[in-house]
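In this view, the complex is presented without one of its protein chains, the others remaining in place.
Chain nomenclature is as follows: A and B, assigned in order of appearance, with residue numbering initiated at 1 for each chain independently.
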Amino acid sequence: MADLWQDAEARGLSEESLVVDLAGFEGPLDLLLHLARTQKVDLTRISVLALAEQYLVFIERARKIRIELAADYLVMAAWLAYLKSRLLIPRQAKDDGPSGEEMAASLAFRLKRLEAMRDAATRLVNRNRLGRDVFARGMPEHIPTERRSSFEASLYDLLSAYSSLRQRHAITHVTIEKRNVWSLSDAREILSLLIGGFEDDWAALDSFILRYLSDPAERTTAIASAFAATLELVREGRLELRQDGAFQPIYLRRGPKPEGDEDGSDGRG
Amino acid sequence: MAEPEDDAPREADGGTIVDPRRLHEAARIAEALVFASAGPVSQAYIAERLPRGVDVLHVMRELKALYAGRGVNLVQLGDSWAFRTAPDLSFVIRTDETEVRKLSRAALEVLSIIAYHQPVTRAEIEDIRGVQTSKGTLDVLMEAGWVRFRGRRRSPGRPVTFGTTRDFLDHFGLEDLRDLPGLEELKGAGLLSGRIPSNFQVPMPLREDELAEDEDPITQLDLEELGLLTPGGKEDE
Partner (left out) sequence: MAEPEDDAPREADGGTIVDPRRLHEAARIAEALVFASAGPVSQAYIAERLPRGVDVLHVMRELKALYAGRGVNLVQLGDSWAFRTAPDLSFVIRTDETEVRKLSRAALEVLSIIAYHQPVTRAEIEDIRGVQTSKGTLDVLMEAGWVRFRGRRRSPGRPVTFGTTRDFLDHFGLEDLRDLPGLEELKGAGLLSGRIPSNFQVPMPLREDELAEDEDPITQLDLEELGLLTPGGKEDE
């Protein structure tokens, strides 16, 4: 493990260039996967702690050189900071949050799964593809009408016709001013992203959210909006809240109704 | 499509006709139908046009074997059939104009996730990739005709599910979704599920109190040295 740390230190320079390349990454998991690869170990044997640390260092640098980071990256940073604290601090007796090991396992799983899909994608494009390696009849003599109808249209045709029609008539000219406050929907979206990462146990995430998701100037608006969004999510049953006493940390966990319209990542059977 | 299920053994299977003349005639018809079309032709469509009492699947399999060693092969794509040039001859046929749709990395990734995880919701795709799917990615895949809306998940919110099409099979030369490369291994490793499989091994974070053989306990000093403690020692509770 010590080797890995030194490794990370030695890579300081390349990380610098990574920061500049941020646009080349497909989101935080992609970045993590890249960092994990540079550990040059099998994914099942990576040091999750080292990885979390590398990621956080990376994010810090990006922020220092004022690269605007998408919320996805910051959400991951908040989660990893929380994971780190879980892994490093001995467990408190009354603490019923997810264990660091569980969180690490879930991260390792997600990385492994993403990597597997990457490999699958590569194998897929390298197959013999129609029109490149394999060819169809160049001079077709007929088109089988397999449907009873003599009209051809796909669901995609239908939906895109509908969408563009409705859109055409709905467009009104609205200019939205760029604002430096967190809107309720910003906060809601960020929280929703995090809910996906929650296990079914309580987690004291609020402090990490604030640390990573807002610069000091925005902190007040962030607190206000995040709290309001939290309440809204609680009301919808997608989140539960707990606070043991005044000024104590606020714990969050996934509510009984995780799958909403857009998110809720655990609805599969 | 309301196609009469085509692999259902019709009356044929029991006492299939073996008259070689009729079989040959049926093979000729099937061959002509598929050969004349650029796109895949469904087995049900072929069956409807064969002499009564002939087992389509039997005919198609014979034809497939007949063409196996030739420059043009008969391939099965889901419940359809098509003639395609043999892959090893691509070097002769490929011209400068031949060009296949270029997919962005994101689109390719989303495509494979849909292929391997279908039916899959957008939220699940995003969960796997850890990033929101940008507008246009799914759009491109649907426009290419490789991805379609499949239905809705029977879960709160009834999210729409995505799946792949027959054109997808055709384009990537897959007989069936089961032929997706590495599908079985991925399934076996639990990597096509939303949950961590019980046999998933993460050796790294051992329990706090356990140390690997080659490991020394980490101390507060180490942490500071490594710069892991943020100013103010917040980690220290």
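Definition applied: a residue touches a chain if its C-beta (ideal position, glycine included) is under 8 Å from a C-beta of that chain, and two chains touch if they have at least 3 such contacts.
Model, not experiment: these values are computed from the prediction.
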item: For chain B, the residues touching the chain missing from this view; value: 1-2, 27-33, 35-36, 49, 66, 69-72, 83, 85-86, 89, 92-93, 122, 133, 135-140, 142, 148-149, 151-152, 158-160
item: Residues of chain A (touch criterion as defined above) contacting the omitted chain; value: 135-139, 141-143, 145, 147-155, 157-167, 169-172, 174, 261-262
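Operating definition for what follows: only the chains that are shown with their structure count from here on.
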item: Geometric centre distance via CA averages, chain B-chain A, whole Å; value: 24
